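Here's the structure we're looking at; comments come further down.
In this view, the complex is presented without one of its protein chains, the others remaining in place.
Each chain gets a letter, A, B and C, in the order it is written, and its residues are counted from 1.
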Amino acid sequence: MSFRISSEPLDPTALARTLADARAGACVTFEGWVRNRNEGQPVLSLEYEAYALLADKEGARILTEAREKFDLLGAVCVHRVGHLQLGELAVWVGVTAEHRGAAFDACRYLIDETKARVPIWKKEHYASGVTAWINCATRGDFADAGR
Amino acid sequence: MSFRISSEPLDPTALARTLADARAGACVTFEGWVRNRNEGQPVLSLEYEAYALLADKEGARILTEAREKFDLLGAVCVHRVGHLQLGELAVWVGVTAEHRGAAFDACRYLIDETKARVPIWKKEHYASGVTAWINCATRGDFADAGR
Amino acid sequence: MITLHIQYFAILREQRGLTQETLVTSAATPTALYEELRARHGFTLPADRVRAAVNDDFVPGTHSLRDGDRLVFIPPVAGG
Partner (left out) sequence: MITLHIQYFAILREQRGLTQETLVTSAATPTALYEELRARHGFTLPADRVRAAVNDDFVPGTHSLRDGDRLVFIPPVAGG
């Protein structure tokens, strides 16, 4: 079980290899990719920034919770930070279990809780030249854009 | 969108590459691995056999259903046939979508329906030397073992 | 009497000892034919656990067989 923040590009093949387990019948992975639009606006790139010390602690708590809730064998969650281009991998979650139900449920739990609770922030760069910290608008959409 | 049966080993890295899509924010994959036990019995290897013509048709129907039910961008499902050793990849499902909810739900749907409906059979080889076609026992567990 | 081409998979292939055969039968439906073959070859699966496909499409057990049909009996699939 491990959670970490990475400033280097993620390698899904290498990450998946760390989950190999002869007892496992199921491996479910989630990859979050930088996509070319968000809520109708063309996106050029993304910046991710983390409060690494607390992110590591909160990530470890989420893994512990997942292990208590689901019948897991292994779990890995890695989140990129830095400036990412379209199509780049922003977050990778992989879970192994004897049976696929637990693997799906745990993978979903890990990414949902990570996105909701771990102190990692996302700034979108739009084709218009404007930027915005996501979820930080306070006076309508993108009110903080470009500040 | 594609479904196929493969008698060659599956390459998850190459399969995932076929799903690249600038519109996609989420990619969920399921891998089914040959595990070393089933219902308490040590397993040495597995044989998968398919009725390929009907499997392809039923797989294509399942993909069409998934596309109608979920907001998908891409989906691939490949099932191995032949004699597989412990740890080998038996089935790979990958789904892309703008958002992760649809990707998780569709991936789960594809593997659940594939396992329930596609004419692919599994024979387990146990450490005891016995073999059994899974789900074909008719007089208690493993009644057909070794025939 | 009609002529049918039958293909066997998995446990039925092993119990029959053949991957395919062509036979002449008076059976009018897949279920009737399966019962006939089961009695002759000792298939362990009861008819209600076996599905049928004709010409590579699933059909109900009560489907009317026609001369020259290609028939496959489908044991329970791998599942879980």
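Quick note on the criterion: a contact is a pair of C-beta atoms (placed from the backbone, for glycine too) under 8 Å apart; a residue touches a chain by one contact, two chains touch by 3 or more.
Keep in mind the model is a prediction, meaning the values are calculated, not measured.
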If you put the missing chain back into the full complex, which of the shown chains would it touch?
A
Of A:M1, A:L44, A:L86 or A:C136, the residue that touches the missing chain is A:C136
List the residues of chain A that touch the chain left out of this view.
48-51, 53-54, 57-58, 115-123, 133-136, 138-139, 143-144, 147
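Note that in this section only the chains that are shown with their structure count from here on.
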Determine the centre-to-centre distance between chain A and chain C, using the mean Cα coordinates as centres, and give it in whole Å.
50
Please set out, as single numbers or ranges, the residues of chain A touching at least two other chains.
none
Check: chain C positions touching at least 2 other chains come out as 80
